[in-house]
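So the structure is just underneath, and the comments pick up after that.
The other protein chains are all here in position, but one chain of the complex has been omitted.
Naming follows writing order (A and B), and every chain is counted from residue 1.
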Amino acid sequence: MRLTCPLCGDRDRREFYYYGAEDYLHRPPEGAPLADWDNYLHLRDNPAGVTKDLWYHEAGCAQWLVVTRNTVTHEISGVELVAERKA
Amino acid sequence: MRIDGKGLVDRTKPVRFRFDGKDYAGYKGDTLASALLANDVRLVGRSFKYHRPRGVLTAGSEEPNALVEVVGPSNQTPNVRATMQEVFEGLDCRSQNRLGSLRFDLLAVNDYLSPFLSAGFYYKTFMWPRAFWEGLYEPIIRRAAGLGSLSGKHDEGTYEKAFAFCDVLVIGSGPAGLMAALTAGRSGADVILCEESHALGGRLLSDGGTIGGVPAGDWVAQVLAELQALPNVRIMARTTVTGAYDSGTYGALERVGLHKPARPNLPRECFWRIVAKHAVLASGALERPVAFENNDRPGIMMASAVRTYLNRYGVVPGKRVTLFANTDQARGVARDLMASGIQVAAIIDPRPDASAVEDCPVHVGAEVVGSRGRLGLAGIQVRKGSETIEIETDCLAMSGGWNPTIHLTCHMNGRPRWSEELAAFVPMEGAVPGLVAVGAANGSMSTHGALATGHAAALRAVEALGRKVSVLLPEAEDMPYTLKALWAVEGKGRAWLDFANDVTTKDVKLAAQEGFRSVEHMKRYTTQGMAPDQGKSSNVAALAVLAEATGRGIAETGVTTFRPPYVPVSIAAMGAGGRAEGFAPQRFLTSDQASRDRGAPMIEAGLWYRPSYFPKPGEATWREACDREVTMVRETVGVADVSTLGKIDIQGKDAGRFLDFVYTNTFSTLPVGRVRYGLMLREDGLVLDDGTSARLGEGHYLMTTTTAAAGLVMRHLDFVHQAFCADWQVRFISVTESWAQFAVAGPKARALVNSFLEVPVDLPFMGVAPVRIGGVDGRLFRISFSGEEGYELAVPTRYGEALFRDLVARAETMGGGPYGMEALNVLRIEKGFITHAEIHGRVTAHDIGMEKMVSAKKDCIGKAAATRPGMWGPEREQLVGLKASAPISAGAHLFVPGTEVHRETDQGYVTSICWSPTVGAWLGLGFLKDGRARHGEKIRLVDHLRGLDVLCEVCDPVFHDPDGEKLRA
Partner (left out) sequence: MPELIAKSALEGRSLALGGVTLAEVEAGPITSIAVLPGAAKTVAKGLKTIGLAMPEPNRFAEKKGARIVWTGREQAFLIGVDAPELEGAAVTDQSDGWAVLEVSGPAAVDVLARLVPMDLRLTACPVGSALRTQVNHMNTVILRTGDYAFEIMVFRSMARTAWHELETATHMVAARASVKI
C-alpha cells in the first residue's frame, strides 16, 4: 500500500502511522455535554466503502493526514494535510 | 539418460553433487531434477501421507513431488523443489519424508492402511479413548506430520531485502513477456523483467518452433541481447513475483546465491518490493495432470516437462516413452522424442476424432486406466472401447490441457472467470489495478497470441506513460487451442489429484458425500491444495471432480482463493535484515564507552542502552553495587547519564498557551528561568506522560518527556498542534539528540557542579540557567529525580563523553561516583516518583493523586474525559506505597488479609518494587482500591508466579524526605 503525502509525494505505507477515524478532528468545545465526548472518543462507524481516517507521516514530514479511501476496493481518493484542511 | 547434442546445459562444465549420500555428475545449467533424471534416478521422494514412491512430475516451481532437503554449511533447507534447485559443485541434498531409506520407507505401511486414512480421517479417528490423546496419538501424529526437517539452529545465511521501482514490470519471459519487455524497453520506459527460471525464454526454450523466420532460441537470444543493452531495462532471472499488493506493489523472491556454494556476504535470497506503474503478467500456463489409477508412480510426468527435459537439458526420463494427452499441441513431445531417436511406445489420445497419423502407434478414443511398477513406472493399462491393452513403458508423458497461471490476478480479491472454450479459469480483467494478463496467462495459447497480446499490453502501458514506440510483431505459430476437458478417468482404484498432499478423486467425492459441497470446505476437509505447492497442478481438477460429484457446473462451483505468495517464501528472506542488530536501531549514549570501560552491564531501555550498575571489586551481586550507589547518592554525590529523556524545544508567542493546552497544569505563568513539573493526559482522560518543562525565554520553553514516551509525545503534540491550533504562533522540534545531559545528585551535588562552572551559580530548586562549562555553552537545571539536591547539566552532545568522564572522575574524589539504572530506580521509588511502570496507560490523574494538577481555569487535552464518572473516586485503584520486611514483586496482586485470593477479591496490584538501603525495608509502589484512605492498613501481597505471600503496610508513596527538605536545601 502506498500513500501520496501532499508534501513528500508517493510513499510506502511503512512510513506512516495509522491512528483511526477522522472523527478525532472534531473535538467538542469546552463544556460540551459528556455524551458529545463519549461520541467523540468512542463511537465509530465501520463503513464498507468510503471512509476518512488519520495517518501520520511519522518517517517523513511529521504531518498528520486525512486519507479518504475505500475499504472495499482499497482505492485512495484523497490525502489532505490536517494542518491545512478546509474546515 | 542424457542425449548427445541436445539441451542448453554447459557440457564443458561438469558438476559433482550428492543426493542421499551418493555422488552424481551433472552439468552447469542443470536443475537437480534434470541431473537426477540424467543419472536415471527416478525415485526422489515419498508422498506426504501414504509415503508412496514419487518421482519428478514437472520442470517448474509447481512441482508437488520432488521436494528435497538441501544441506548447507549454515543451514538446512527443507522442501526445496528439485525442479528449481540448480546443481553446483558440492551441492548436498537428500530425500525427505521417509522413515528408513528412500527405497524402503517404513511409513509406506500407511499406503496399505489407506482405507483408514481417507479424507478427514483425523477428525474421525484418534478420538477414543480420550486418555490416549496426549500420550500416544499426538506424538505419533507429530512424528508423522510435516515435511522435511530443520537443523534446529539459527540460519546464519545471508539474506537480503530490497526495493525497486519501474514504469513497467513484466512478469515472465516467455514469448509474451519478452515481447512486452522489448516493446516497453524500446520506448525508453524503465522496465523490470522478472523470470522465475535461471534462463529466460519460458516455453520457447522447451518447445522450439520459429519466430520471425528464425528458430525460437535464436529469437530469444536476439531479444535478450537487445534488452541487456538497454540501460532502462533490468533483467531479473531466478526471480519469482510472489504477490500483487495495493498501489502497484509486487513482492518478488530472487534466488541470488542458492545455485552456488555459500560464500560470505552473498545473499542466498533477496525479497524485493517492486513498485510498478504498469505490470504485464506473462506468467504462462501450468499443464495439468489427468487422474487415473496409480497415476503417481515415478516415471509418470507432465508432457511439457518431458519436452523441457529433452530440449532444455538434453535428458530423457525413459527409454520407452508413452504419451497420454488430449491436445494437438502435446503431440510435439512425441515428435521431438522420436526426432532424438527415443522410442515412443504409443500415443494415447482420448479424443475419438483426433489424428492417428504419427510415426508411432496412436490409440485414439483411448484412456490410460492404470499403471504398474513398484518404485518406478514399468507399464500402463490402456482402455480402448471394451478392450484393455497393456503397454510396457518407463515414462508416461501426460497432459490434460493447461491452466493459465492467473494467481497474481486473484491476490487483490479478483475472482477468475471460467472459460468453456479453454476449459480453464482465465483472469478477470482489471482485477489488479495496473496489471494486464497476456499470453497463455490470459488464455492466448499460441505463440502468435502470446507475442501479440504482450506487444499490445506493453503498447498501452507505453502510451499511458506518454511515450511512443514502434515495434514490429514477428510472425509465429498460431495453432488454435480448444479443449474438451479430461479431469479424471473412470476407474475403481485411487487416482491422484493432489500429489503433494495425497488427495485422490475418492477423497473429493467423499467430501461431497459428507456434505462438504463448497469448494472451500472440500479444500479444508481433504487438504487438497494445502501443500507447499498450494495445489498448482490440482486445484482446477479437484473442483471439477467436486462439481461433477455435486451435479453442478465448474463455474458455479467456483474456485478457492489464490493468496500470496505464489511460491513459498522463506521467512529469512521476507524478514531479511531484521535479525540481531537489524531488529531495531540501537541508540547509544555518549557515555556508552565510559560506562562499559567501568564494567557496567548495559540494559535496553526502549532502543537505548543504559548502564545497569557500576560494579566495584568485591561486589558479588548487582544488589550490592546498587545498594552502594543508592547510599552514595544519599550521602555524597552520584552522576548518571539522563540524555535519553525526550527533549522538545518549543518556541513562539503562543508557546505557553500551547503548553497550557497539552498539560493539565499551567505553564504560561511560569517565570523565565524556572522549571515546572507537568502532567499530560490523553484525550480519553488517562495519563499520557509526565515531565518537567523549563521556560528558557519569553517565548521559549524546553519540554522533557520520559524516555519511553518521547516518540509518543512528539506524535501527540504534532496532532494537537496540526488538528486544533495550526494557526497559533508556536513551533517545536525534538532536541533529544542535541544535548548530553547528566544528573548530579546528592548532598555534594552543588559543590561538584560548581567546580565545573566558569561562573558558579546559586540556583533555586526548579530553576534553570545558561552556564559555561569547559569553554562550551551549556544549561543547568536544578531538578531531582532522586529526592536529593539534584542538578542536570546539559552540553551539546559532541562534548558528552568528555563531560561524563570528568564528572565521574571528580565525583570520585568527593566520595561519589556514577550510578546506574538500578540505583536510579531505587532512588525514585524511595521518593515515590512515578515512571511508566505506574502511568501505564490505564491510570487517571486522580489515581496517581494528581487531580489537583488539572487546572480548573482552562481547557486542556483530556480534561473533559477525566471528569467522566468512573474516572475518579474511591472505587478506583489509587497509588500507594507498600512497605514489607520480606521480598515483594512487581506484578503481585493485593488482597485484604483473611480473604480468599481470587479475581473477585482483588484489591489492586504492585507496579514497582525495590530493596531500599535508605529505609531498610522492601518498598513498593502500587495501586489499591481507595488506597489513599487506607494508609496504615495491612495488605496481603500475593504472587503465585513467584510463590510470594507477604504482609505489607500500606503507606504514603513518598518514603524518603516527605517534606522535600533535602530537595530544596
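The working rule: a contact is a pair of C-beta atoms (placed from the backbone, for glycine too) under 8 Å apart; a residue touches a chain by one contact, two chains touch by 3 or more.
Bear in mind that the values here come from a model prediction, so they are computed numbers and not experimental data.
Chemist: With touch as defined up top, name the shown chains that contact the chain not shown.
Modeler: So, taking every chain into account, the missing one touches A, B.
Chemist: So which of B:M338, B:M530 or B:V735 would be touching the chain we can't see?
Modeler: Residue touching the absent chain, from the options given: B:V735.
Chemist: For the full complex, which residue in B:L8, B:A802 or B:V896 touches the chain that was left out?
Modeler: The missing chain is touched by B:A802.
Chemist: With the missing chain put back, one of B:G577, B:G599, B:P770 or B:G964 would touch it. Which one?
Modeler: That would be B:G577, which touches the missing chain.
Chemist: Quick one: which of B:V71, B:L117, B:A162 or B:M574 touches the chain that's been left out?
Modeler: B:A162
Chemist: Name every residue on chain A in touch with the hidden partner chain.
Modeler: On the side of chain A, residues 7-12, 14-15, 58-63, 81, 83 touch the unshown chain.
Chemist: Touching the hidden chain in the full complex, which residues of chain B are there? Just list them.
Modeler: Touch set of chain B with respect to the missing chain: 158, 160-165, 190, 237-238, 256-257, 260, 263-267, 273, 275, 577, 581-582, 584-590, 607-608, 649, 651-653, 726-739, 755-758, 773-776, 795-803, 806.
Quick note on the criterion: only the chains that are shown with their structure count from here on.
Chemist: Enumerate the contact residues on chain A facing chain B in the complex.
Modeler: Answer in residue numbers: 1-2, 12, 17, 19, 24-25, 27-28, 30, 32, 34, 37-38, 41, 54, 56, 58, 62-64, 74, 76, 81-84.
Chemist: Within their complex, state which residues of chain B touch chain A.
Modeler: Residue list for chain B touching chain A: 163, 245-249, 273, 275, 412, 683-684, 714-715, 718-719, 721-724, 726, 859, 863-865, 867-868.
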